[in-house]
Structure formats: C-alpha cells, structure tokens
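The following block contains the structure, expressed as structure tokens.
Of the protein chains in this complex, all but one are displayed in their positions.
This part shows chain A:
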Amino acid sequence: MSKYYVNKFLYQVDRDPALLAAYKADPASLVERWQDEYGRWLGASNRVEQTTWLSFTDGERTALIEHDYATLFELGAHFFLTLTIFIALYNDDYETKAGPLAFQREYAEKLSHWLGRDYPTVAL
C-alpha cells in the first residue's frame, strides 16, 4: 500500500478547484486521470521529472473511487487531508438538508467503532 500516494492524491485534488469538481462529478475517471496527469510526476508541481514506482493498491483505488473516507481512515491516510477534501465534497449538500455540521457528525459516527482504541497510524 502507499499511504503517501493516497495522501498525494488528497493533497493535490483538494487544492485545485477543477480537480475537486471532477472528483465530485466522476470519481473513477478523475482517479484514473490523476495518476497519469499528476501522480506520476515528482512532488506536487513538477511536469518534467517522474516518479516511476508509486501506485495505488486495489483497496486504495477503490476507497478513493467510492469516496470511502472510513476506509481511508483505516488505511492510515492523513486525517486532515481526508476530512478537508470530504468537507469540500459533501458539507454544503448535507447542510442544506440537515443543518450545520451534519456531514461532520455522520463522518464521526461512521468511525465510532474506533472510540477508545489506538487509531491507525498516519506515519509514513
């Protein structure tokens, strides 16, 4: 698995409004496109040098495509990157339907089986 690569996806997509909109509209296409157009380039902004050996596991790719933040938490993706991008994707829709913080509370509830336990480490 590559927590680093998952974090890189979350980091780059969250900071780019066009990528973020694409991730909301068609996550499978965006995950595929990101690997080619972003993931394989060195660091966060290089377009000349490549990193040739990084890739997602099947489980990581599926979790990203399914917007499955609970699984991302369990895989050790960084909690701040995961929370921030999913707030961007879902907060407004939830707030309209169910009021402020409705999404954040559902998010916490989906992770409630981790209460009182050591969380999966985000260390790389």
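Throughout what follows, a contact is a pair of C-beta atoms (placed from the backbone, for glycine too) under 8 Å apart; a residue touches a chain by one contact, two chains touch by 3 or more; residues count from 1.
Heads up, the rule we're going with is that contacts and distances are computed from a predicted model.
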Record-based protein name (UniProt) of the chain missing from this complex, from "Acyl carrier protein", "Extradiol ring-cleavage dioxygenase", "Cyclase dehydrase" or "Fructose dehydrogenase large subunit": "Extradiol ring-cleavage dioxygenase"
Absent-chain interface as seen on chain A, which is shown: 4, 7-8, 11, 14-17, 42-44, 69, 73, 78-84, 87-88, 101, 104-105, 107-109, 111-115, 118-119, 121-124
